[in-house]
Each structure stands twice: as structure tokens, then as C-alpha cells.
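To start, the structure itself, in C-alpha cells.
All protein chains but one are shown at their positions in the complex.
Moving on to subunit A:
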Amino acid sequence: MFKLVMTISLIIVAISTLLYVYRLVKGPSTPDRVIALDAIGINLIAITAIISVVLNTSAFVEVILLLGILAFIGTVAFSKYLEKGEIIENDRDQ
């Protein structure tokens, strides 16, 4: 029963991750695609957590933290690029 619930939740999260690809391909503007990629990264965290419960090991727990940090940094860099046109500003330019 426990295994069945874990499998069902894993399938649900996998389907939702897969269907974000629709918004990633079709999204009319660039921020749509960035939102979809951010949500895919967050769903990968959930998949890693459920997999580590199913496999009964805590070896993948660092992956959760690492994916969270990488998704955040990627979204911040992309939104700064969209807003200002450059990611790391050079002070002597002004």
C-alpha cells in the first residue's frame, strides 16, 4: 500500500513535469519559458525526494539542496538579463 502511494505520487509528479514542456515550447514570451524551466527544476526536487524514499536511501539528499540553489541562481540571472540586458554590470561603463 505504501509502495503503491509512492508510485502513484511519482507518476503524478512526472506527468506534471512532462507537461511543463508544453509551456516551454509554446510560451508566447521569454518569461513564460523561464517560469516553466523554474517549475521543472522545482519538480525535479520533488522527484528526487520521492525517489530517495522509494529506494530507502538518504544518499540523494544533497541533490535536493543543489537543485534548489541552481534553479534560483538561473532564474535570477535570466530575469536580470531580461530587465537590464546584461547579467554582471561593469561599473566603468557608465
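The criterion applied here is as follows: a contact is a pair of C-beta atoms (placed from the backbone, for glycine too) under 8 Å apart; a residue touches a chain by one contact, two chains touch by 3 or more; residues count from 1.
Simple rule for what comes next: contacts and distances are computed from a predicted model.
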Practice item. Identify the UniProt protein name of the omitted chain, choosing among "Monovalent cation/H(+) antiporter subunit G", "Quinol:cytochrome c oxidoreductase membrane protein", "2-oxoisovalerate dehydrogenase subunit beta" or "CRISPR-associated protein, Csd2 family". Key: "Monovalent cation/H(+) antiporter subunit G"
Review point. Of the residues in subunit A, which ones touch the absent chain?
Key: 1-2, 5-6, 8-10, 12-13, 15-17, 19-20, 22-23, 29-32, 34-36, 38-39, 42-43, 45-46, 49-50, 52-53, 56, 58, 61-62, 64-65, 68-69, 71-72, 75-76, 78-80, 82-83
